[in-house]
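Every protein chain but one is kept in place in this view of the complex.
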Amino acid sequence: MIEVFLFAIFALVALAGAVVMLTARNPVYSAMGLLVTMFAMALFYVMLDAHFVAAVQILVYAGAVMTLFLFVIMMIGVDKKEERVETIPFQRGITFVVALGLAVVIILAGRQAWVTGSDAFGSPDMVGTIETVADSLFGTWTIAFLSTVFLLTIAAVGTVALAMFGPTAVQSTDEEEGA
Amino acid sequence: MIDYLWLLIALPLLGALTLILFGKHIGEPASGWLASALVVIPFLIAAALTVPFLNGAESETVFLFSWIPVIGANASLLWDPLSALMTLVVTGVGGLIHVYSVGYMHGDPRYPRFFAYMNFFIASMLTLVLADNFALMFVGWELVGLSSYLLISFWFVKPSAAAAGKKAFIVNRIGDWGFLIALMMIFAAFGTLDFAIVFAEAHGVLSVGLATAITLMLFIGATGKSAQLPLYVWLPDAMEGPTPVSALIHAATMVTAGVYMIARTAVLFEMAPISLAIVATVGALTAIFAATLAVGQRDIKRVLAYSTISQLGYMVMAVGLTAFTAGIFHLMTHAFFKALLFLGAGSVIHAMSDEQDMWKMGGLRKYVPITFVTMAVGWLAISGLFPLAGFWSKDEILASAFAKGGFFLILWGIGVVTALITAFYMTRLIILTFFGDKRWDEGVHPHESPWTMTIPLIVLALLSAIAGLWNTPVRLGLEHFLEPVFGDIHQVHPAGGLTVWALALISLAMVVIGILIAYGRYGRGDLPNEEGGYWTAALDGYGVDTFYGKVIVLPGKTISTWLAMVFDTKVVDGVVNGLAYGVRAFGSSMRVLQTGWVRSYGAAIVAGSLGVILWLLLQGGAF
Amino acid sequence: MIVMADVTVTVGWYMILAAVLFSMGAAGVLLRRNALVMFMSVELMLNSVNLTFIAAGNELGLVEGQVAALFVMVVAAAEVTVGLAILVAVFRRRSTANVDLLSELKG
Partner (left out) sequence: MEDFIVAAVKVVIAFALLFMVVLLIVWAERRIVAFMQNRLGPTRAGPFGILQTLADGMKLLFKESLTPRNAEVFLYLAAPVMALLPALLIFLVIPIGAPITIGDTTYTLQVTDLNVGVLYVLALSSMAVYAITLAGWASGSKYPLLGSVRAAAQMISYEAAIGLALVPVIMFAGTTSIAGIVEAQGATYFGFLPAWNIVLLPSFVVFVIAAFAETNRAPFDLVEAEQEIVGGFHTEYSGFRFALFFLAEYINLFTMSALTVTFFLGGWNGPTFGPTWLVWILPVIWFFVKTFAIIFLFIWVRGTLPRMRYDQLMAFGWKRLIPVSLAWIILAMIAMGIRRYGLPWA
């Protein structure tokens, strides 16, 4: 009972955050909206017994990713509010149809192949503590885990390279913008 | 021990690679000796590996690595008495010729490159010989063609050498076409190219007609490589290459590949009597045709070239008679004495400062004694004088033809006449070169060749003298040796008893007559006037090249010109340009989609995934 | 509340929520011109997928759902770092984060 309540509240919070992200003219508010959604996600994860992932969700998404977003917004986009005038023809209509269609179709697909909870696979009261996740991560999925190490290293190197070797002078973009 | 079989191919290949890459740094004598060593060592290995066969050991297949297993083509080597014999001939004669080349090629600016090619040839030839399936054999077959091309046109600055190389390559391609079709037919029939399976199942799978078709196609391949009618034209021109090349490739080894191939596929040929008859006939006709041409040549190497064609004709005739052992036997002895003769000719040319016209020689026996003596042995051996090698092997072929009887008696007759002509032109060559007056130009100072060239001559002379004793009617050594290979084949055998001696006497008489006629014509001081009529025609090779030029090359050129000038510019270019235009027009019409707006691309992606999900849902029966 | 007494949260609820969030993320990518907000929308999509992973993993009693979510997070983190670095580089050159103005590759 209380579970339904919590779900409803968190879902509303998550949706509200997403709506704010989608509609705010200022990217800072978009970031705040997304942050709220991510917190709601973390709470869902706790409800779903994925404690470790919930902590990582906050640590990585809220703590690192969104901070980075905010930082970059402060650096580049903070005072530029987005224009409401749509420049691409039909984009709004297409987006509306396509996004709605996507939601409907995913839900339809889900009704076809709903997870029907055969608990034969594992222990139904499995809790995602560090120990259980680590067992799987460093046992079954070692290779995948190691490849993420490479991925992160490459990403770090790429980021540093982009920051180090980029152009230093801001060039005029008048012609392109006029075109 | 058998595990080291791969070294036979690997060592010369290593030598070729080393000399190609580092030849310049290795320098002149060293690269030659390195190459020689890398042929002699395989010879020693092969010899060690052959010993068990003398004690009746089984054939073995050495699997190296998977290549195209699905068609039964792997890099695996077959080691049986036949391939052992061929390997010994190739590496033994090849090794001697390598040593000879150390001296002969002295001072050539591309000295290391020459030995690189020679080693490459040895490796290719051994691949051909040792292959245990048609595909690998074909690889070797093509590789010897390539190395032959490289070596014929080794002195490519000479236009004639470059042209000769091309000619050899193109004519060989015609033969290869036949071989390739044969391979396809074999694969279609058997589903594999593995020798063992093909030969084992041949009787169950093949009809006589199919066998005939396959073997005829194989024989087309053989005529190309072994210079039989009508594809022999490349071999005389191939004399443009350095003399050791002529000795090694165009006398002793590569040209025998066709004979070897027929012997190897003896099982298939045995099933196709018509093919066998054709093979034997072509062989006999080639033998006499080339012999008559050899008579008319003035260039010492061209005489030997036509002689080679003629002798190859004998071998082909032998395998066509199903006298496979005799064919292989003649192949072996011919390798010895023809290599000897070529090397001797090379020594003479070397002595005469690159003069090849016999009319400008004469009286050389005092100046190049070792060359003279050894070449004399070769002369008598090829002529077939008792008891030298040529006598035994040639006689066995003739006796086999006689023993087969019927139609084949005609072939026997041709063979006997050819023997006479052979004795005649070889005597002519010896007399014109070594006897009589000096006819050479001013400023030529003949001298004996260095020891690196004479020692191979001496060794080959010894072999030419005694090799025939391996397989005599009295003691069939080779026959016994090759028993595991041809044991299941119905070979024709010379009749025993008095017949064989009578036949021997007849051919011996022919040889003596030939020698005497030649002596009578050339041995008495004045040289006869050989102008006009037959002589001009023979010098021209009976105009076969001109004929081919008119009948085949010219129409080909005309068609090619038309294709290049009209068809290509109008039709091919038209199609290409039209396609390009169409693509451009299509692209222009599609450009509209390329808006440059990320978001419209994104919309397309999402719409596309929406479509995919919808389709999957429809497939799954969601609606 | 009395009516809902025997209602429990099933995995389907999470799936529907995730589908809605995913669609909103997709709409964000298609609608917003600010590259930063487009990135955020992509993050929202990734998050919604994570939710399905974990919900399904919980339903099946498998830890793999959470492991997959962790991998998604790693990839998302890497993507954000590089993406934002590119964005900063673009901004240094063009003084704009509006993707509509970065349309030189048009046909």
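By letter and in written order, the chains are A, B and C; residue numbering begins at 1 in each of them.
The rule we apply is simple: a residue touches a chain if its C-beta (ideal position, glycine included) is under 8 Å from a C-beta of that chain, and two chains touch if they have at least 3 such contacts.
Values in this document were obtained by computation on a predicted structure and should not be read as measured data.
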{"item": "Chains in view that touch the one left out, judged over the entire complex", "value": "A"}
{"item": "Which of A:L15, A:V28, A:I107 or A:L151 contacts the chain that the document leaves out", "value": "A:V28"}
{"item": "Hidden partner chain, touching residue among A:V56, A:A99, A:L137 or A:A155", "value": "A:V56"}
{"item": "Contact footprint on chain A, counting only the chain that is left out", "value": "26, 28-29, 32, 35, 51-52, 54-56, 58-59, 62-64, 66-68, 70-71, 74-75, 78, 129-130"}
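Throughout what follows, only the chains that are shown with their structure count from here on.
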{"item": "Arrangement of touching chains [line / ring / star / complete / other]", "value": "complete"}
{"item": "Computed distance of Cα centres, chain C from chain A, in Å", "value": "4"}
{"item": "Overlap residues in chain A, where contacts from two or more other chains coincide", "value": "88, 91, 94-95, 98-99, 102, 106"}
{"item": "Residues within chain C bordering two or more other chains", "value": "26, 30-31, 33, 100, 104"}
{"item": "Chain B partner contacts - residues on chain A that touch it in the complex", "value": "88, 91, 94-95, 98-99, 101-102, 105-106, 108-109, 111-113"}
{"item": "Chain A contact footprint on chain B (complex, rising order)", "value": "595, 597, 599-600, 603, 606-607, 609-610, 613-614, 616-617, 620, 622"}
{"item": "Residues of chain C touching chain A in the complex", "value": "1, 4-5, 7-9, 11-17, 19-28, 30-34, 36-37, 39-41, 43-44, 47, 50-51, 54-67, 69-71, 73-82, 84-89, 91-98, 100-101, 104"}
